[in-house]
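For reference, the structure I am asking about is given below.
Other chains dropped; remaining ones untouched in position.
Labels run A, B and C following the written order; every chain starts at residue 1.
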Amino acid sequence: MTRPSGRQADQLRTISLEAGVSRYAEGSCLAKFGDTHVLVTASLEESLPGWLRGQKRGWVTAEYGMLPRATHTRGRREAAAGKQSGRTQEIQRLIGRGLRSVVDLVGLGERQITLDCDVIQADGGTRTAALTGAWVALKQACLYLKQEGLITDDPIRAQVAAISCGIYQGSPVLDLDYAEDSHAEADANFVLAQGLGLIEVQATGEERPFTEAELHALLGLAKSGCDQLFALQRQALGL
Amino acid sequence: MTRPSGRQADQLRTISLEAGVSRYAEGSCLAKFGDTHVLVTASLEESLPGWLRGQKRGWVTAEYGMLPRATHTRGRREAAAGKQSGRTQEIQRLIGRGLRSVVDLVGLGERQITLDCDVIQADGGTRTAALTGAWVALKQACLYLKQEGLITDDPIRAQVAAISCGIYQGSPVLDLDYAEDSHAEADANFVLAQGLGLIEVQATGEERPFTEAELHALLGLAKSGCDQLFALQRQALGL
Amino acid sequence: MTRPSGRQADQLRTISLEAGVSRYAEGSCLAKFGDTHVLVTASLEESLPGWLRGQKRGWVTAEYGMLPRATHTRGRREAAAGKQSGRTQEIQRLIGRGLRSVVDLVGLGERQITLDCDVIQADGGTRTAALTGAWVALKQACLYLKQEGLITDDPIRAQVAAISCGIYQGSPVLDLDYAEDSHAEADANFVLAQGLGLIEVQATGEERPFTEAELHALLGLAKSGCDQLFALQRQALGL
């Protein structure tokens, strides 16, 4: 089996996480996983949506979007269509859930941080790039909160990163690009918390059912990939 | 650890799958997993949505809804709200994807089967009950197609069933009800194809990250649960 | 004239009203008028919509929906379409208005009861079955309020039931099923308050105008039909 990109089975694409790219946002990150480019901003609001008020805790949420021509062919602009697709909602729910799993919401205080993940260019793996970059932006926003004296302890308990894996031409491979993703027999997205374990596993047999052994192999690749992402996250923030 | 319902860790709720409950639909099933009741109808349409026409294959899709008072407190009617929630879309995408994975769409011919899964009463596990019942309704519709001479071979290649599992008070348990689901440390939904393996795994750490060993244990429970569901599906259809 | 069902002109279909069918709702009723099956739940909320607050009275409202395959051919799911049809809104307004006409809203106190009427299967007369069942569910909710000590007097002043009638092949007949309804020359829906008179009359010439004598004949049938429905409502609640 040869990957379209010539990468090894367990090799990530060239990845860069650049923090602080937005002039205005309290936290931000431009996450590039090869040709997949996602801009993430973390926006701090000192107020909460109605259903969360008065509970002495904060909230972390995410929104996801894709520029209409981020992909090979132009997709319809969701703002013009008047609604977000099921896929968009599924992804933004995944990102929000993954981040909240490592945040002490009581420690955050009655404020909200919104992670806007906008895909500038897509070549597979946009949700995992978004989540990995979102952690950087979120962390930066929490450091800002601390620096401003609004909180005393950083409410983030662990790093979170995500990566996709899949079975391509019968072999498990790490970090699918679009050429692989569109022909994968099975694919999976893994969200991991550094040093703690699994946050989320989403595995789907696209062309055929998959076995427990294959799931195990994909998970092994994901662990190795996330270890590299954790290092890149720390490096992006100078931690 | 004692389960709220007094069940064993690997024990399903009382489950019934009743086929043919609708007077009009080409296939139907009332799936009861304890107090979770889902009515599924399979509607055959001899036409396809525009984006699928002329490709010499059919389509299987699903829609999901919950009656406003299926739950402890009344939820807003989605038709009145003017849109389906992200959760609804996520579930109906899961059901459609799971069913399509075992259907020969070319063999189905240029027609569409829509599985409407409506939750009459909810006590946890509505998406897995829906998918398990939807397979019964879909199978019935395909048998109808064959009987009417519209197709010669049944396009369904395997049975599909789904079940939820979770870590409750530190222990892996099968088929969560609401009392468990709302306090589970982690929960997972598994979709299995009979004799073929895994179709979909969705596992989430709700209260804490989970380990690979825990994922393995949950999967073991799911396999045993789905074996029982496969038998109930065949029994419902007299196969 | 022979009715498709073989019924006498003044004969109702087999009707059953089963109260208390929902595990969670404060009141509920499964109303079956032959093959028309409507599930009604009454949901109590100790709050009011904004426009009703501070007026020292409560509110009773209704919502109506039809499962997509309740009918011969599948209809579009209103939640997916993003809006309720004019027909749906017309029906839910009728049900709410009919029920409110016999409720002492001041006596109900500053709370709201919502009647969700969902058509599981449709064979004509869904709005009248819904309203007749909704009264049972509403009554049960009011009895619950009294039993819980939240009110001292039952705010319901009278029973309300509804029935359709029509001119079929030149003759007035009671309780149209779909086979009759789709070919009726005229049809009418009557809402009556037990012992008090008419709450609502909606009569339409479908194939031709109708005469005052015909309206009179239809009304006579409706009175006789509602008398039977009133008895069934009391029986369903053991009153």
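What we mean here is this: a contact is a pair of C-beta atoms (placed from the backbone, for glycine too) under 8 Å apart; a residue touches a chain by one contact, two chains touch by 3 or more.
The structure presented is a predicted model; accordingly, all values stated were derived computationally and were not measured.
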Given 3 placed chains, full-complex copy number: 6
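One rule holds for everything that comes next: only the chains that are shown with their structure count from here on.
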Steps needed, at fewest, to go from chain A to chain C via touching chains: 2
Far-end chain from chain B, centres as C-alpha averages: C
Computed distance of Cα centres, chain C from chain A, in Å: 50
Averaged-CA centre spacing for the pair chain B and chain A, given as whole angstrom: 28
Chain B and chain C: spacing of chain centres that average the CA atoms, whole Å: 33
Of all residues in chain B, the ones touching two or more other chains: 83
Sites on chain C touched by chain B in the complex: 22-25, 28, 35, 39, 41, 43, 45, 63, 65, 67-74, 77-84, 88, 114, 116, 118, 120-121, 123
Chain A to chain B touching residues, read off their complex: 83, 85-87, 89-90, 92-93, 97, 101, 188, 192-193, 196-205, 208-212, 215-216, 219
